[in-house]
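Missing here: one protein chain of the complex. Every other protein chain is in place.
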Amino acid sequence: MKTIFSLINVVIAIAAGALVFLGYVFPDLLGGMRAILLQWAIILAAFALLVGILNLMQAHWRKVTTKQPKAVYSLVVLASLVATLLVTALSGPAGKWSLWIYNNLQVPIEISLLAVLAIVLAYAAARLMRRRMTWYTGMFLVTVLLVLLSTAPLYLIGEVSLLNSLHSLIVDILAVAGARGLLLGVALGTIAAGLRVLMGADRPYGG
Amino acid sequence: MQTGLADIFGLIIGFLLTLMVLSYIIGDNFLFRLAMAIFVGVASGYAAVLVIYNVLWYQLIVPLLTNPTANLALTIPSALLGIWLLTKGSSRLARFGNPVLAFLVGVGAATAVGGAIFGTILPQFNASTNLLNLQYASPDGAGLVSWFIKGLVILVGTLVTLAYFHFGVRSQGEGSLPQRHPLIENFLAPAGQAFIAVTFGVLFAGVYAAALGALIDRVRFVLDIILRFL
Amino acid sequence: MSALLDAYGNILGLLLALLCLGLIILFVATGRNKPGRNLREIPAFQRFRREVGLAVESGKRLHISLGHGGINEIPAGSALVGLTMLDRCARAASISDRPPVATSGDPLLAILSQDTLRGTYHDLNAERLYDPSSGRLSGLTPLSFTAGAIPVIHDEQISANILAGHFGGEVALLTEAGERSGSLTVGGSDNITAQAVLYASAQEPLIGEELYAGGAYLGAGSIHAASLRMQDILRWLLIALILIGALFKLFTGGG
Partner (left out) sequence: MTDILCPVCGKPNPPEAETCQFCQAPLKTSAFTPDFDEESDLPDWLRSLNADQNAFPVTSPAEEPSNVPDWLSSIGGETKEKEQPPSEAPAEPAQEQPDWLTDLTKDQPVEPLSADLPVWLSEQAPAPATPLSDEKQDWTDGWTSGEQAAEQQAEGEPSPSVPAFTFDAFEEPEKPTASESESGDMEGPLSTLPDWVADVTAEESEAEGGEDEAALAPAQLPSWLEAMRPAESDQPSTPTEDLSGASAESSGPLIGLRGVLSAEPINIRMRRAAAYSLKLRVTDEQKQRVALLEQLLADEPKPKALPAAPVITAQYVFRLLIALALLLPVIWAVASNGRLTPLPDASARPGVMAMYNLVERLPADAPVLVAFDYEAGYSGEMDAAASAVLEHLLGRGASLALVSTSATGPALAERFMANLNQQPERVNNPYTNYANLGYIPGGSIGLYSLAKSPRQSLPYDLQGVDVWASGPLSSVNGIADFSLVLVLVSDPETARAWVEQVGPTLRQDGAVLAMVASAQTAPLVQPYFSGNPRQVEALISGLAGGGAYENASASNGPARRVWDAYSLGLVVSVFVILVGTALDVTYKALLPGKKGK
């Protein structure tokens, strides 16, 4: 009985995938069908968000009820989640109190996390040569230093034309070439991963 | 006055949260964890209301209430499939939601393949073949040589970077370890790896510059608050 | 040539997809692709496999982070590969004292990670060992997902972190938490900005399309190895066509 259901799941995945992909190829013929399926997917993603929120709350609630270590943080997550849901739902996404929560809690924390990222990246760059001493990591480090120096006029000195030309050589030529090769490689990998699902070989949906 | 008070109170909370997060630089501590817990709750709650408001309310419930017959192909099936997907919320009923998940994974896979082919491979192919296209050289012919060298370097860089990732190996003769073709192993791969190292250096510097902008913004914010309240 | 692409781009895209499909089926059918036998060695996967064994013996846990890319958007490809690697990790470490945990930043991805873990334990006749909270949604925005994953790395005796999915520059916060808690970090992403950050901060970065070879290197079946052979064939086909196209436009003045 179970194999019948998994077979049905595989057929659904392949059929939906084929229709959407053919919608790319024949936009006039199947473009409308593709748009509808994609619109369904957008709305289903919103329903999935409801399940996701439930999952998040269940996980933290279980931590609190089973008194696992550091469960106090889970309690704080639940409290802030419920409070934000209530305030934002009542006053609307662009309401005064929603924006108050967003501007005074979420934005400062996110910017501070990126500020910590600056220190973390500097530390990672400083330890790179110790972790992997090769010609390529050396080239990487030299490139980082040159680009940082040429991103803005030097302090007190101002613009240095040599640095600017180095900057455009590195960014406009070498990086564009490497980025294009990387993007093409990633695209090949994405095609392979997607086709395995469309063939029914990979079935992450419990097929 | 009441709004003024809320703003001041907000600034103080923002100030405290900023210091709590920056304390992670010294080490993982209680204040940082508290700030992270608040952040996960607030961000998830706000994003949830936004999505429910913009998608479920405006694109599903309002059309169903105001004009049920319009756009039937969109509203009814997605509402039914959505409710069906809610079974994934309980671990006992989760198995029944697999068909809807299969639909979403199928659509996602097709979007990925379509995006990769029509969004990356064809445009990048077209842009790469235009690198030496005289049509796009500068009209007055000035700097033709530098334009050509620039185009050639980008073309070669793109191809050797792509070649570097070759996965297949074959034994190159009796008793030797399986290896990639000597042309790849000794020429294309090292050149490709050099281009990759430079590209990653540029991208890393970009991320660092953005993060430095955030660090300066936070330092300015903290100093502003201190100066304001002292 | 550009006019050709604009006019027949759709058909060319379809032919390319069918060619890829045909090559995969051909290589699976001919079976000339023994898994793990004729692929170049990637240090990251080599060290990761050893780390899985050490994790089981030392009673530690594996953490697989699937990123915050949506399943019905372009980054779906990296998310699908992340789920395959999650399945392989769960199989290998299912007898550990502390079974693996998966974090993600997209609701659909969190549901899929739970289904993947349930399916894996079902295959191993150990459905009792499956714990629904091992597939977690740690936050709904990119940075809140990262903020939710950092405590997992610090608190849950993690021996190895596998970052496989769509990340941004903030992925360095996860590798930093890994380094502070003394765990190995193997990481790859479809976003090349995140790859650049992982190149500098992860102990074992996966660069370019190496992330997509995860299934083949972890023995997820012959179709993954066949996919890699298809990618190699396509790679050289693209290189040849780009060269021919560039020379054609050079000599014909844009044609």
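Order of writing sets the labels: A, B and C. Residues in every chain begin at 1.
The rule is short, and it goes like this: a contact is a pair of C-beta atoms (placed from the backbone, for glycine too) under 8 Å apart; a residue touches a chain by one contact, two chains touch by 3 or more.
As the structure is a computational prediction, the values presented were derived from the model and not from experiment.
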Since one chain is left out of the picture, which of the remaining chains does it touch in the full complex? A, B, C
Among A:Gln39, A:Asn55 or A:Ser80, exactly one should touch the missing chain; which is it? A:Gln39
Which of C:Gly168, C:Gly187, C:Gly208 or C:Gly245 contacts the chain that the document leaves out: C:Gly168
Can you say which of A:Leu30, A:Val87 or A:Val144 touches the chain missing from this structure? A:Val144
Listed in rising order, the chain C residues that touch the chain left out are 34-37, 46, 49-50, 53, 56, 58-60, 70, 72-75, 88, 91-92, 94-95, 97-98, 123-126, 129, 140-143, 157, 166, 168-170, 179, 181-182, 191-193, 218-222
Positions on chain B where the hidden chain makes contact: 25-27, 43, 46-47, 50-51, 53-55, 58-59, 111, 115, 118-120, 123, 127, 130, 133, 135-136, 199, 202-203, 205-210, 212-220, 223
Residue numbers in chain A that touch the chain omitted from display: 35, 38-39, 41-42, 45-46, 92-94, 98-99, 102-103, 106-107, 110-111, 113-115, 118-119, 122-123, 125-131, 133, 141, 144-145, 148-149, 151-156, 158-159, 164, 171-172, 175-176, 179-180
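The rule is simple: only the chains that are shown with their structure count from here on.
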Can you pull out the chain pair that has more C-beta pairs in contact than any other? A-B
Let me have the rounded angstrom distance from the C-alpha centre of chain A over to the C-alpha centre of chain C, please. 13
Can you work out the whole-Å distance between the CA centroids of chain A and chain B? 4
Identify all positions of chain C at which a residue touches two or more other chains, and write them in rising order. 10, 13, 17, 70, 72, 74, 76-77, 80, 108, 111-112, 114-115, 118, 132, 138-140, 143, 147, 151, 169, 172, 192, 195, 197, 199-200, 207-209, 213, 228, 231, 235, 238
Multi-chain contact sites of chain A, meaning residues that touch two or more partners: 21, 24, 38, 41-42, 45, 48-49, 51, 53, 55-56, 70, 73, 109-110, 113-114, 116-117, 121, 125, 140, 179, 181-186, 188, 190-191, 193-195, 197-198, 204-206
Across the complex, what residues on chain B touch chain A? 3, 6, 10-11, 13-15, 17-18, 21-22, 24-25, 33-56, 59-60, 73-74, 77-79, 81-83, 85-86, 88-89, 95, 98-118, 120-121, 124, 127-128, 150, 153-162, 164-165, 192-212, 214-215, 217-219, 221
For the complex, which residues does chain B have touching chain C? 27-28, 33, 36, 39-40, 43-44, 47-48, 88, 91, 94, 97-98, 101, 104-105, 107-109, 111-119, 121-122, 125-126, 128-136, 155, 158-159, 161-170, 178-180, 196, 199-204, 206-207, 210-211
Residues of chain A touching chain C in their complex? 21-22, 24-27, 38, 41-42, 45, 48-49, 51-53, 55-56, 58-59, 62, 69-70, 73, 109-110, 113-114, 116-117, 120-121, 123-125, 128, 131, 140, 179, 181-186, 188-199, 201-202, 204-206
